[in-house]
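The complex appears here without one of its protein chains, the remainder shown in place.
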Amino acid sequence: MIILLAGLGFIIFTGIASLFIKDGKTCTRFGAAGVIIGSLAAVTTAIKVLFSGETISFKIPWQVPYGSFYIVIDSISALFLIIVFMACSIAAVYGCGYMAGYKQRRLSAPTFFFNMLVASMAMVVMARNGVLFLVVWEIMSLASYFLVTFDHEHESVRQAGWIYIVATHIGTAFLLAFFVCLGKYNGTMDFDNVNVFGKASSVLFLLALVGFGTKAGIMPMHVWLPEAHPAAPSHISAVMSGVMIKMGVYGIIRTISILPEIQLWWGWLLVILGIVSGLLGILFALAQHDIKRMLAYSSVENIGIILIGLGLGLIGLAGGSYILAVLGFAGALLHIINHSLFKSLLFMGAGAVVHSTETRRMDLLGGLIKRMPLTAGAFVIGAIAICGLPPLNGFIGEFLLYYSSFAAALSKDIQIVAPAVAAIAALAMIGGFAVAAFTKVFGIVFLGEPRTSAAANAHEADKAMIVSMWLLAVLCILIGITAPLVLPVIISVVMQIVPAEYEIAVLPFNQPDKMLWWIVISSIALFILISVLAMIRRNLLKNKTVTAGPTWDCGYAAPTPRIQYTSSSFSQPIVDMFKNAMYLKRNEVKIDELFPKQAQFESHTPDVSNEYIYRPVFKWIDRLTGKMQWLQYGVVQMYVLYIAITLIILLVWKL
Amino acid sequence: MWTDIIMVLLILTNMVVLGTSRLRACIRVVAVQGVALGILPLLHSFEWQLLIFAVLSIILKGIVFPVMLSRTLRQLNVWQEESPYVGYGLSLLMGPFALAFSSWISLRLPLPYTIHSTMLIPVALFTLIVGLFIIVSRKKALTQVLGYLVMENGIYAFGMAIAYHQPMLIELGVLLDVFVGVFVMGIAIFHISRQFDHINTDQLSALRN
Partner (left out) sequence: MRDYAIMIIQPAAAMVLAPMLLGVINWVKANFAGRRGQPLLQPYYDLWKLLHKSAVYSSTTSWIFKAMPIVCLSAILLVTFIIPLGFGKTILSFNGDLILAAYLLGLIRFFIVIGALDTGSSFEGMGASREVQFSALAEPAFFIAMAAMARQTSSISFSNIFSAITPQMWATNSATLLLVTAAIVIVLLAENSRIPVDDPNTHLELTMIHEVMILDNSGPDFAFLLYSAALKLWIFAAILVGFILPMNVMPWQISIPVSIAAIFVVSILIGIVESCMARLRLVRVPHLLFTAVALAILALIFTFRN
């Protein structure tokens, strides 16, 4: 424990010290070194806890009323600590390269806030006192706010920061209510033993869901996410998307694990929220033209997948389905780790692109694989991983979720089967759209011909950036290949959430790790097959002249890079299909004569919940009174519909 | 097994009605549905009364109604449902939810005695809901007549499930009603069309004052 606190102290100390360093380069390097050394020291404790399974606690009294400096590291905290330290250290390395681009600025402030962010996130997952938790939570929010508004000379960045700070404080308000209620029911602000039963625990759960859900970016509460993530410098986006929104998920997991009574409908609620976030998140991601905004929406989608896993786990817990409970939570936890890796990687890749071309608009890029081969290589690995495709780590997490849902779908109880099947369908659909979204990003940005001179003159990223991206890419591959060894560690964390008898689900009889071994074997077989086929092709082409020519132009003799498919045109069919759900605004000139002069197509997708939920309430109420008129339309079909609805309601009510 | 196949046929025909805009195909499919329903009672017990009744309903639903409706179609020169209130994709996806809902309702229905096929009541309710849905969500009067027929098929199947042994009396009455209904509607649509040059019911609301 002392080592861990010393590590944290070192991170904070270097942060403060960096305030006094004038030279930007030295300052970021000094801060990053502090983060890395402090993390290395601190992570040892977390690893020890994770593997030994023991719980370490530390408590000293505090002057603040009801407060105490009470921190506990159990395996849940340890898992999150490892994520925080690993992702943040790599992001710090990346930051050294990325921030070097800001030559005229003093970089002390971002370095200080970055170090504070790392330390506060580590404290969030350890704090066990309500007051302490709220304090470090607030430090985390403020530090990230100042990092988001780093480029504050841009109007759009200030706007994004404003939305972020408002949204995060709405969330904090709910958390305040949560901890006050918890303290009131429980008698103390320390929340390691909670004795809340009945209705009160549902109230607590809902408060926590809204409060933590705002930070996590669950669908109706996600409005700040697509604004704040693109505005921040890329390594900050990587940390925010890869790690900070997971603090919200951590909060939900912690709430589940401390509340003694679990209701079935909580699980249903989580699964429904997860499906909504997942599907709408990926659809909005597909509709974006801005590469970082698209990645931000994809984070909403991945939070959705994680929530589906947590919801399945809760349903298994409440419904007594062991395998659903254990593997659902395990899938969610594994996806949390995986997402922190590949989403950081993708944000860093996007950052390298932005750094080199100075634009975030995908439609202005193209052909970067030739100019930035190393970045492109890492990016494609991240893209395959985030689509959940084998043989990388994303597949393992999704496999566990699918497997637990399939296993639960065999049960007799419809209350378990229905959400399990809904989860299967939603995961399949999300997977399909994720492939669409990430082939689009990779294909439009990195492949084909450059669409503008900015893309044509791009250069490879800085060495520090390349190293950190490839480090993450290697981790993605490594977790994919060593999945059966990772699983027992994850299961040991899950056992903190579920009662001990649930371990039967993962005993050799049910063989979840055997399945993972099979997957690993097939991944290795895939690699072998790929190399064998590559060799065969090389032999086949050995004594022949391989020529290069232009792309087949289908008879159109004067192709320019501008006639390539753009991100708008690539996603148009899918976006069009869901236009009712997505509030699509199109600007299109239809072709209506024989020799059309000029035609264009443009689409915008403003956020649904922004447009529909967060509009000023009084305006809405004002309209509501006016809207009552629609009941009387005089359309025959409407009247029949009223009759039908009344009949059905009566039927449901009477039976 | 044969009951199952007829159930699947009913469901598939319902899905086609939900998912197609071509009126002629719809008429044929509804006819197939009527014939399939006509055969259904014969699968379990064979009586002369039942046979006569089945033949009657097959002739009516499989031949008379489709021929009448097709004639109206030709006279009016209307072949397609245009821009329905609810799109075809959404209508198709509504289908499974309607069946799930009717399965759930049928589990809670207090029924006097057991039924030979556990899916008959859900499928009957499903057919009923689909008919109702077609009436509500489509614009052309002809499609609404088809919805009415589908709904009647649902009622027929439902009647068969709950009053398995004496469906004739009830059913004959219903059949007569439907016959008159379709006949009247056919004539009415024709006249409406001659009067207003279209059969879009949404525009009839202009008559409300």
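First chain written, first letter: the chains are A and B, and each begins at residue 1.
As a convention for this text, a residue touches a chain if its C-beta (ideal position, glycine included) is under 8 Å from a C-beta of that chain, and two chains touch if they have at least 3 such contacts.
Everything numeric in this text was worked out from a predicted model, so none of it was measured.
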Sole contact to the chain not displayed, among A:1, A:40, A:166 or A:428: A:428
Among B:60, B:92 or B:155, residue touching the chain not depicted: B:92
Of A:3, A:410 or A:474, the one touching the omitted chain in the full complex: A:410
From B:8, B:25 or B:55, residue that would touch the chain that is not displayed: B:8
Residues in chain A touching the chain absent from view: 366-367, 369-370, 376, 380, 383-384, 387-390, 395, 398-399, 402-403, 405-407, 409-410, 414, 417, 421, 424-429, 431-433, 435-436, 438-440, 442-444, 447-449, 511, 514-515, 518-519, 521-522, 525-526, 529-530, 533-534, 536-537, 540-541, 544-554, 559, 561, 563-565, 569-574, 577
Interface with the unshown chain - residue positions in chain B: 1, 4-5, 7-8, 11-12, 15, 19, 88-89, 92-93, 95-96, 99-100, 103, 118-119, 122
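One rule holds in what follows: only the chains that are shown with their structure count from here on.
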Rounded Å distance between chain A and chain B, as computed from the means of their C-alpha atoms: 48
Residues on chain B engaged by chain A in the complex (per definition of touch): 85, 89, 105, 108-109, 132, 135-137, 201-202, 204-205, 208
Chain A residues within the chain B interface of the complex: 577, 633-637, 640-641, 644, 651-652, 655
